[in-house]
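Data first, discussion second: the structure below is written as structure tokens.
Every protein chain except one is present and positioned as in the full complex.
Here is chain A:
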Amino acid sequence: MDLSSINPILLVASIMVSATPILFAALGELVVEKSGVLNLGVEGMMITGAVVGFAIAVNTGSPLVGFVAAAVAGAALSLAFGLLTQFLLSNQVATGLGLTLVGLGLSSLIGKPYEGIKSPTLPKLNLGPLSDLPIVGRMLFSHDIMVYVSLALVVATWAFLKFTRAGLILRAVGESHDSAHALGYKVVRIRLLAILFGGACAGLGGAYLSLVRVPQWTEGMTAGAGWIALALVVFASWRAGRVLIGAYLFGGVTVLQLNLQAAGADVPVALLSASPYLVTILVLVVISAVGKHGAPASLGRPFHAAS
């Protein structure tokens, strides 16, 4: 094995790129779960975002328009989930799994004509003197705009949940929908908004895969990124800051695994790619052993206003 073939600067830079899709999706899911809804359809919304974003970007020639379209597509798919679970009170787990299957099927249908095409991709942002810094400049300050948008979204989500009244109400709804209802808050409306946000974020994450990271459309290209995002929310014990750490950690594992393979390490590949899930299980064990966790108390419970 030759570790010197791994360039640390490129490694960090590619970790940031590979973490961005799951960071978007996990942030969206974090807000959804904070409102007390468990949407397991992240994978389906991501891949729908990926294909729609790709198709629109190819047709308009503008990757930014592609990202907007991806967010809209993800939100539209999540709206179906929202209507089913919030108004028709269907089971959230089953509906979420269904959403994933629908997303995978829909995307391969839409994506057929676009296979093998190259899409316009986002330019690297020139941050002037910052980008010119030695080492750090290439590591941190020479990415495309969506990387920085995702980082800004981490801060925004954290501040929203911690400091704003709307964030407090969202957390309250996730904590006890009965109490929130008794105080006169519109539980269903608040949850629908959270679900839409989650869908839009998953769509953005998917589009980042197909427009920047790869950038191409292949069927099933999310390859489990949505599930990693779901695991990430638990790993982060429902905190935005830890979602960032987790995303970069999990993204790092993915990149490192490729680099290690290239460097000829004799660690089984399957073990490395399973490691995010193993880590999540470990975190779950630790959380339940400590007895303290950040899970919203109403997570996954259906709400029906009795009066």
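Just so we're on the same page, contacts are C-beta pairs under 8 Å (C-beta built on N, C-alpha and C of every residue); 3 or more make two chains touch, one makes a residue touch a chain; residues count from 1.
Quick note on the criterion: contacts and distances are computed from a predicted model.
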item: The complex's invisible chain, by UniProt name, from "Phenylacetate-CoA oxygenase subunit PaaJ", "Simple sugar transport system ATP-binding protein", "Amino acid ABC transporter membrane protein 2, PAAT family" or "Transketolase"; value: "Simple sugar transport system ATP-binding protein"
item: Full-complex contact with the absent chain, from A:S108, A:S179 or A:T218; value: A:S179
item: For chain A, the residues touching the chain missing from this view; value: 165, 168-169, 171-172, 175-176, 178-180, 182-185, 291-292, 294, 296-297, 307
